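Every protein chain except one is present and positioned as in the full complex.
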Amino acid sequence: MDFSLSKKHLLARALFKEFAETEVKPFATEVDETEVFPRHTVEKMAKSGFLGIPIPKEYGGQGCDALTYVMCVEELSKVCATTGVIVSAHTSLCCDPILTYGTEEQKQKYLVPLAKGEKLGAFGLTEPGAGTDAQGMQTKAVLDGDNYVLNGSKIFITNGKEADIYIIFAVTDIVTDKRGRAKKEISAFIVEKGTPGFDFGTKEKKMGIRGSSTYELIFTDCRVPKENLLGVKGKGFGMAMHTLDGGRIGIASQALGIAEGALDRTVEYVKERKQFGRAIGAFQNTQFQLANLATNVQAAQLMVYKAAQAKSTQKRYTVEAAMAKLFAAEVAMDVTTKCVQLHGGYGYTREYEVERMMRDAKITEIYEGTSEVQRMVISGDLLS
Amino acid sequence: MKIIVCIKQVPDTKGGVKFKPDGTLDRGAMLSIMNPDDKAGLEAALTLKDKYGAEVTVLSMGLPKAEDVLREALAMGADKAILVTDRVLGGADTWATSTTIAGAIRNLDYDLIITGRQAIDGDTAQVGPQISEHLNIPVISYAQKIEVEGDYVIVERQFDDRYHVLKAKMPCLITALSELNKPRYMTPGGIFDAYDAEITQWGRADLKDVDDSNLGLSGSPTKIAKASDKVRKGAGEKVVLDAEESVKYIMDKLNEKHII
Partner (left out) sequence: MDLNDYKGVFIFAQQVDNKIDNIAYELIGKGKELAAALNTTVTAVLAGYKVKDLADSLAEYGADRVIVVDDPALEVYMTEPYTHAIASVINEFKPEIMLVGATAIGRDLGPRVSARVATGLTADCTFLEIGTFHEKENQLLMTRPAFGGNTIATIACPDNRPQMATVRPGVMQKLDPTPGAKAEVVEYNPGFTPDHKYVEILKVVKEVANVADIMDAKILVSGGRGMGSPENFKMLEELADALGGMVSCSRACVDAGWMPKAMQVGQTGKTVRPNLYIACGISGAIQHLAGMEESDVIIAINKDETAPIFDVADYGIVGDVKAIVPKLTEAIKNSKA
């Protein structure tokens, strides 16, 4: 068991760090304040290959492993969680399912431009009455000639209005199970922006990750060519869950990055800020708190990296992903809250970045499966 | 077109300089980076490659660990990397360094050699022009723009209050300023490939047409008589005042010093 990173991973981390510090950090506050999607940053990331890190070269990607991808989201999130989630949603939730389930034609047509960063991806599963609960899904897709006709809506979609290519889940059939109960069968579709009948609803006003474009997607008699069915018809729910396993590793990395970023800034701050004639870092309370936070951050990092390794080497990594996400998200929330506290009154103001980080951290306990859902997944596996 | 880019691994002085307790520079505690002017030179070469098609070879003289900057160059898009490293080459001044690099370059085909103007550790700006002299080719220093036209390069050379637009027949050598461009980032995939790539290592025996008397410490005409860390003048007063008070404070000092 080797916990040291290889030289190439170290250099990749140095690259992500330099990019984050130079290209992302200067805009992080502005992105948060104005709630404007950082399109320019996305273009720069595309140029540097950040939008196709774990995708094979033959499909326009970088041909790196999951660990490299995770370090990218981590370093970006250290300075700007909005930028982190843009990459995570694009890569884990859109590129990854096309790579896993797509036909060769679909990969050439959609994955190549996505991995090159010429196009941005998004993922639409959640509805007002359904997320992890498949039976609540209302969006329908009905085959009509050569097209599936989609009707319904999706909410809380990351990269919502900014993406070009969407993975959309819809009910394609209702079957009767062995016990005679009606059961919805779900399928996945690749939908392009601009398809007639595909519109955007309201933009969410969020607590954190405010520069990420979170929209409602509305489908009204939206005709999607039947060759855009992704994977096997009726197997969509399993595909969605498997995709979310990967997505959770991305969010876990985002949470890890937020925690690390807050800790870094707080370490700097306590060295400078003086109270009662001493730097606050000289007080034992500060020292012990920081020790606890750093220890938890280290633990989160090990879990996130382990989950990334599992994704590279195992067919199933549901539990590793759920544990990493659960733990990293709760660490992020705890670390940022305590970092704000260590900053005192200043920590509550927008002058200091920990204020934003605490707001950004909260979402990691919620999206792509709340912490409660992660516990269900983990306990379900334990008790099965 | 074949382009050789000379790069140097240098300690990073940007993030602050580290000192040992005895007051001497702690080189070991500082990160090593690709010299910024050299990186601009590499970017210039890669831009030419994108535009006209070219094979870009990066060459570095240094310790074995200089391999790191060569891999970085490969990850940015260079095609080949050569490391010139040998104990007998150590301690070289600019003369011995340029002699060594010229000796290595004589083994290669090239149309263009690009070096950075100067390295941030030595700040001499000598090695590039000296290499060109050893190789008997023209040099254009301080390039702020480079174009290729047939067998010629058209270069804007920056001087203080003006620039010259110059045309030189290739092969020639150009020294690049970090203002020349903003170097591209490595790509993650480029990094992975760079670590699978072979780096050619050359030693003294591989240098062509050079005399031992011009190499290493003993072959360096300039010798260090003494080196020390610079003693700075001490800080003066420092006050925290609002704008009105600050103005009054400054005015008092300017009067005191008879400046106004």
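The first chain written gets the first letter, and so on, giving A and B; residue counts start at 1 in each chain.
In the analysis below, contacts are C-beta pairs under 8 Å (C-beta built on N, C-alpha and C of every residue); 3 or more make two chains touch, one makes a residue touch a chain.
Treat the numbers as computed from the prediction; the structure is a model and nothing was measured.
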Of the chains on display, those the missing one touches are B
Of B:Ile7, B:Leu74, B:Ala168 or B:Met186, the residue in touch with the unshown chain: B:Ala168
Missing-partner contacts on chain B, residue numbers: 11, 13-14, 17, 25, 93-95, 98, 120-130, 132-134, 136-142, 154, 158-169, 172, 179, 220-230, 232-244, 246-251, 253-254, 257, 259-260
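Here is the rule we use: only the chains that are shown with their structure count from here on.
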Where the centres are mean C-alpha positions, what is the separation of chain A from chain B, in Å? 40
Show me the residue ranges of chain B that touch chain A in the complex, using the header's touch definition. 68, 71-72, 75, 184-192, 194-195
Partner chain B, residues of chain A touching it in the complex: 6-8, 11-12, 15, 18-19, 47-50, 53, 57, 61-64, 68, 72
